[in-house]
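This structure is in structure tokens; I'll ask about it shortly.
All protein chains but one are shown at their positions in the complex.
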Amino acid sequence: MVTIDAQSIWGDVVRIREEAPLVHNITNYVVMNSTANALLSLGASPVMAHAEEEVEEMVRIARALVINIGTLSPAWVRAMHRAVREARRLGVPIVLDPVGAGATKYRTDTAQALIAAATPTIIRGNASEINALVAAEARTKGVDSTTSSEAAVEAGMALSRAHGCVVSISGATDYVVEGDRVVRVRNGHPMMPRVTGLGCTATALCGAFAAVNPSALAAATGAMAVMGIAGELAVERSAGPGSLQMHFLDALYNLTRDDIARRLRLEV
Amino acid sequence: MVTIDAQSIWGDVVRIREEAPLVHNITNYVVMNSTANALLSLGASPVMAHAEEEVEEMVRIARALVINIGTLSPAWVRAMHRAVREARRLGVPIVLDPVGAGATKYRTDTAQALIAAATPTIIRGNASEINALVAAEARTKGVDSTTSSEAAVEAGMALSRAHGCVVSISGATDYVVEGDRVVRVRNGHPMMPRVTGLGCTATALCGAFAAVNPSALAAATGAMAVMGIAGELAVERSAGPGSLQMHFLDALYNLTRDDIARRLRLEV
Partner (left out) sequence: MVTIDAQSIWGDVVRIREEAPLVHNITNYVVMNSTANALLSLGASPVMAHAEEEVEEMVRIARALVINIGTLSPAWVRAMHRAVREARRLGVPIVLDPVGAGATKYRTDTAQALIAAATPTIIRGNASEINALVAAEARTKGVDSTTSSEAAVEAGMALSRAHGCVVSISGATDYVVEGDRVVRVRNGHPMMPRVTGLGCTATALCGAFAAVNPSALAAATGAMAVMGIAGELAVERSAGPGSLQMHFLDALYNLTRDDIARRLRLEV
């Protein structure tokens, strides 16, 4: 069984910084800039490309594919399908963020169809979204969760078993689920949801970690831990969500082995 | 007649923070991130969704709809029409920002068609844009105003009377017009137009206020006042437009009853 601890997470950060893996994102308009910046601050090399004409070619040179359904339209959905099929064919890890699943039928259906077309390596969402992927009647308030992450662990386990993928449920505590195994990450700060797209950023960082670590459980856990620790470091310097966004990027860029060793609150 | 003063505006801020109303935005690419962040910093819950497949469903769970024509294309215009019709049917307040009306015929026509399809609760624009909605010959320089807000008050009154909506004209002084009634807000700072999308942010905040206050005049006035006051607080800590953008979000997040009471410069 793969070891997940401060040392292994730091090892992944070092690999990302050294190898600067290309992470191909098909993501929503709201977070394109902030997730690209987070990937760059961590040390990865982001590219955003959504045209049907080029997504397969881009997947071929990428080391991870991140699919985020936060702002959909039919042409984008078609491109997402082409990209995930090519990634699956080549063994490129796929990370799916079902933003707003449960808020509209279009989002729930799109997320489920993408999962059916090519099993993601990691699905990362909030509790409402994960519930919605399992129980169609679950409701989401826009893109924010209406329930705690605890309340979605059962759904996460069902989703993981049904598809053989890792499910990461973010909230005050993050739960990373693989079959019956549940890892808890207790890092982070309540101000973080007041910055738009930090959930989407967690998804993008999952892509960077999956590019360098073949264990999806380790990759998703590392991403959530680094998100939470960088968020904690940033909040200590911040007067509100505006400065938090800035200090978060600086914290990712300056993250040390010591930051992880001291702050990691993990239950494997 | 509804009372509008520091106390009533503070009451709206408290309600937004307590209720976190879902504000559905169909807005331009440039400001999606910054307006989502401003809504979150104020305490509202933003969602961005523009697909024809889902906008009506999203409107049904929203407490306000914000339409901003800053970056148009035909599919988006169709989605805007579906969304405003559904919002009108359900009584969800609609806020329209006619970005760049007067700069191109496509923008002027789209704004006018949206107003004809479903009367907005609030129209918020700069002087050039408001003039262009009334007098087709008015010209706009891109998305920036070529005239003072004073010079558009007549047009604002005509627009308000013709459609029975509130018109908010932003500039050095903001004018909020309902029929013959004109409220002046003298808050804000000349550095604010050097940050892209603060006008669009004002529009988004109108949505949050309209979600909790049934008086469109009070809602639009509250939004303009809070924009201006947060901007003033932010400029005092800023070395330029970059830091202004950050401190503005922090100021919205930390805004107190006292900030409003001391700084509000309102003529009702």
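For clarity, chains are labelled A and B in written order, and residue numbers in each chain start from 1.
The rule we apply is simple: a residue touches a chain if its C-beta (ideal position, glycine included) is under 8 Å from a C-beta of that chain, and two chains touch if they have at least 3 such contacts.
All values derive from a computational prediction rather than experimental measurement.
Engineer: Which of B:21, B:70, B:125 or B:156 sits in contact with the chain that's absent?
Structural biologist: Checking the options B:21, B:70, B:125 or B:156, the one contacting the hidden chain is B:70.
Engineer: Who touches the missing chain here, A:10, A:106, A:175 or A:248?
Structural biologist: A:248
Engineer: Against the chain that's been left off, what residues of chain A make contact? List them.
Structural biologist: Within chain A, the residues that touch the unshown chain are 20, 22, 24, 29, 32-33, 36-37, 40-41, 45-51, 53-54, 57-58, 61-62, 75, 245-254.
Engineer: When the complex is taken as a whole, what residues of chain B touch the one chain not shown?
Structural biologist: Touch set of chain B with respect to the missing chain: 28-31, 33-34, 70-74, 100, 103-107, 141-144, 193-197, 238-243, 245-246.
Here is the rule we go by: only the chains that are shown with their structure count from here on.
Engineer: Centroid from C-alpha atoms only, then distance chain A to chain B, rounded to Å. What do you get?
Structural biologist: Taking the average C-alpha coordinate of chain A and of chain B, the gap between them is 32 Å.
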